[in-house]
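Shown here is a partial selection of chains from the complex, left in place.
Chain nomenclature is as follows: A, B, C and D, assigned in order of appearance, with residue numbering initiated at 1 for each chain independently.
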Amino acid sequence: MTSGKVVINQERCKGCTLCTTVCPQDVLFMAEEHLNAKGYHPAAYIDPEENCTGCAICAVICPDVCITVYREAPTPHHQRLTGVNR
Amino acid sequence: MEMVMTEPQLQTVYEHPQSLADVPTHYCPGCTHGIAHRLLAEAIDELGLREQTILVSPVGCAVFIYEYFNLDACEAPHGRAPAMATGVKRTRPDNIVVTYQGDGDLVSIGAAEILHAAARGEKITTIFVNNAIYGMTGGQMAPTSLPGQKTSSSPLGRDTDSTGNPIRMSEVLAQLDGSAYIVRRSLHDVANIRKAKKAIVTALKVQMAGLGFSMVELLSSCPTNWGIQPTDALKWIETEMVPYFPLGDYKVRDDVKAL
Amino acid sequence: MQQEFLFAGFGGQGVMFAGQILAHAAMDEGLEVTWIPSYGPEMRGGTAHCFVVISDKPIGSPVTRHPAVGIVFNNPSFTKYEAEIATGGLLVANSSLITVKSQRTDLRVLEIPATQTADDLGDLRLTNIVMVGATLIAYPAIPVAAVERALEKYLPAHRRNLLPLNRQALAKGAELATNMVQSA
Amino acid sequence: MTRELLKGNVAIAEAAVRAGLDAYFGYPITPQTELLEYLSQRMPELGRVFLQAESEIGAINMVYGAASAGARVMTSSSSPGFSLMQEGMSYIAASELPCVVMNIMRGGPGLGNILPSQGDYFQVTRSAGHGDFRPIVLAPASVQEAIDFMFLAFDLTEKYRHMVTIAADGQLGQMMEPAELPPMRDTKRPTPEWALTGAAGRERRIITSAYLQGNAEEIFNLKIQARMKDIKANEQRAFEYATDDAELLVIGYGTAGRIAYSAVEAAREKGLKVGLLRPQTLWPFPEERLSALADTVSSCLVVEMNAGQMIEDVRLATGCQVPVEFYGRMGGVVPMPDEILNAIEENYSRLPVKV
C-alpha cells in the first residue's frame, strides 16, 4: 500500500469530526484535550504505524479545507483532486 | 510538524484549491456549505476558469461566499442572483458566471428569477445548495423542508395540509427548454461528494460551450438548525432527504451528452 | 440609582440566561430592569454577551459604554471587555478558564473558578449561576435570595429538575465570593 | 395582570394576538423573525391563520387579500423586505383597507447589516410605495409601548380604514423588559360592511385600486387627503420629559429617543435645562406640540440613527423659529447616552441668547 500522510490545519478545524468517521485507516482522532483559538477541539492525525494511504478521503469530506494530503511515490495514473497546477 | 523533512519524497495529493481564498469561513462545524465551496473551487481550477469566472452570491448562509473565493464576485439581493447573473453574463458573454444559492433563496423568494433564467436558457451555472431549511435566519421552514420536519416556523413539524409538500426544483426546472443540464447530487458521503464534483465540472463545461442554463442541486446539511451532530446530519441527508429528493440527472440535453 | 451588568462568554456558557435570571430577580424586587443580548452579525461561534440594567427609575438606554459590572466567562471576553468597565467598577472573571490578569488598578477584580465549581457540582451548565451568586456578593444590587426565588419561578420547565443544583451553584458562588471579599 | 419580563419581538407578537389578530403572513428576516416564529406556534394554537409566505411580496399581497375579506391582519419585515412590500402597500392604501405593517429597521442601504437603525424614516413616513398616501406610523420605544401600540395600531387602522405602519428596530425587538400584556380581546366583531364575503343576498362588493379616469382618481385622492387631514388633526402623539422650562429640546423617536432620555436625564442632573420630545407618531408628526415648544425653547437637537431624516419634519414643524441641530449615528451603530450627552452639552453651550 502506498504510504501517505496528512497535515491538519488545527487552527482552522471546527471539530466537526467528519474526517475521523470516514478515514479507512482510522488514523484521525478528535483532540479532546486541546482547544483551538476558536474554541473547538480539532482533529488530530495520529499515525505512528504510518497506516495513512494518502487516499484523501478525509480531505474530500472536510468542509473547512483543513487537510492537506501527501503521498509517497506518485503512481502515474493517480488522479489529483484539484487542478491547481494545470 | 516534521513535514518539511519528508517533503522531498512526497507529492501533494490534496491541497487548498487556488480559486478558494485562504481564509476561515463562518460556517458552523460540519456544515457542508464548505464542501460545496471547495468542489466549486476545484472545478473552476481544473477547467482553468479562475480568471474568467464571476461569482454571484446569494443571501443566505453563503452570503459571504465572495470572501471565500479568489474570484471576482458580487452579491445579489435575496433570491435575485439569477437576474443579477443575467445582467453580468449578457454584458460580458465571454466570462463564466456562476451563482450559488440556498433553497430559501432559489426556491422561495427567488422562484421567478430562477425559472426565467432557466427558461431563457441563460448561459450561467447555478450551484443550488438545498439544506431543507433557512439556515442564515435561524432555521425557519423552507419550501424544501420535509413533511413533518420541525423548524422554528413549523414548531409542530411541517404541516403539508397547510404548507404543501416540498418543492423539487430540479424536476421543475428540467421541464424548461432552456435548461441544458440539471442534476441533483448529495454531499452526504465521499462517493457522493465525488459525483457532485463531476457534475459541477460538467455544468461549467455546458456554460463554456454556451449550451444553456446548467444547475447542480446539492443536498446539504445544516447541523445547527436541524439540531443534530454533523455526522448525524449526513445520515439525515441520506435517510430522509434523498428519498424525497432522488439523486439523478433531470435534464441532460443531447448537446450536453455530446460534450 | 442605575446599575449595569455586562455578561460575556462563549455561546453555550449560559451568559444569556445568567443575565435573564438577574433581570427577572430584579423585576420581582420591584425594580426597573432591561436585558438585551449582543445581537450582531448572523455568524456562528465567537463570543456572546448581554447587558442588564437595573434601576429604581425608568431606564432610558439598555446599553452603556461603561457598565458598572463585567462578568466574563472566558479569555476572549476578558480581553474584549476588560477595558470597558467603569472606573471603580467590578470585574468578575471565571478563573477556571481565564488565564490573563487584569492590568487595571481602578477596578475591583473577583476571580471565581466557576467552571471548576460547576464541574464539581456535576454539571458544567451551572457555571453561569455560580458567577451570578458570586457577583451579587461583591456587588449587592439585589439580594442573592432574590435570584433564588427567580430560579424557582423562571427556570424553564425542561430544566426544573436542575433546580436543587442551581440553588447549590448560586450558594456556592456566593460563598466563594464571600470568602474572597472577606479575605481581601 | 402582572408585569412580566418580555422580549420585544415576542411581546409584540402576543400583543397582536390579544388585539384580535385573525391572520399573519410574513417572511423571515432578521431582526424580526422571532415575531414570525412566535406566531407560527401561537396562531394555529388559537385556530387562527399563520402562513409563511414565499416572499415579502407574497406576504403583503396575502395581507391585501385577507384585509379585503375583512380579517384583522398584519405582516412584519425589516428594511429590504419592507422595500419589496412597497407596491402591495400602495395597492392596500388605495383600497382603503385596514392592516398593520411592521418595519423592524436595520442598517442599510442594500443588504447592509442586521443592527438597529432608523435609516428608513423617509420611506416609512413619506408614502406607502408610489402615490400620494402616508400611512399612520407608530414608533414605540419600549416593550410596553410596543404592546400598547399594537392595540392602538389595529384601532386606528380600522377606525380610519388607513394603513398603520409600526417602525421600530432590532434593539426593541431583542430587548427584554418588564411589561404588562392586556387580556385577550374578544375577537368576535361584525364583518365590515365593505368586506368580501360572497355576494349572498346583497349587491356585489368590489375592492380595487384602479380609477381609470383622472377625475375619478382625483376625487378618490381628495378623499384620502381629507382623511389624512382628519388623522393629522386627531392622532398626533408624543412623549415629553422635562420640557416645561427646557431651553434645549432634544427630539428623537424609538430607540434613539429612548437613549436620548437617559442623556437628557443626565443633563438635568448636571443642571442643564434640557427637555425631550419623543414622537410616538411619526406620521402624523407631532407638529402641534413641537410648534408650541418652539415658542419656549431656544434650540432643538434632533437625534436619529440615520443621516438626518426626521430633522426635515422638525424644521417644518418649528417653522424656522429656532435653530435645529443634529446628532446621528448610522449603519447599525446605536448611540450611547454619553455621546448624546456630549452633543447636548456642546449645543447647550452655544444656545442663542433668549429674547
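Note that in this section a contact is a pair of C-beta atoms (placed from the backbone, for glycine too) under 8 Å apart; a residue touches a chain by one contact, two chains touch by 3 or more.
Keep in mind it's a predicted model, so treat the numbers as computed, not measured.
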**Report entry** Assembly formula [one copy per chain kind displayed, counts for the whole file]
**Finding:** A x2, B x2, C x2, D x2
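Please note the rule applied: only the chains that are shown with their structure count from here on.
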Report summary line: Higher number of C-beta pairs in contact (B-D or C-D) found for C-D
Query raised in the report: Centre to centre, by mean C-alpha position, how many angstrom separate chain A and chain D?
Result: 55
Query raised in the report: Between chain B and chain C, what is the gap in Å from one C-alpha centre to the other?
Result: 42
Requested in this report: Return the distance between the CA-based centres of chain C and chain D, expressed in whole Å.
Outcome: 35
Report summary line: Multi-chain contacts in chain C, i.e. residues touching at least two other chains, fall at 42, 45
Query raised in the report: For chain A, what residues touch not just one other chain but two or more?
Result: 14, 38
Report summary line: So, in the complex, the side of chain D touching chain C is made of residues 3, 5, 30-31, 113-115, 170-171, 174-178, 258-263, 265, 334, 336-338
Report summary line: Contacts from chain B onto chain D in the complex sit at residues 59, 63, 75, 77-79, 104, 108-109, 111, 134, 136-138, 140-141, 143, 152-156, 162-163
Report task. Spell out the residues on chain A that touch chain B in their complex, using ranges where they run on. Result -> 4-5, 7, 12, 14-18, 21-22, 38, 40, 54, 56-57, 59-65, 67-74, 78, 80-84, 86
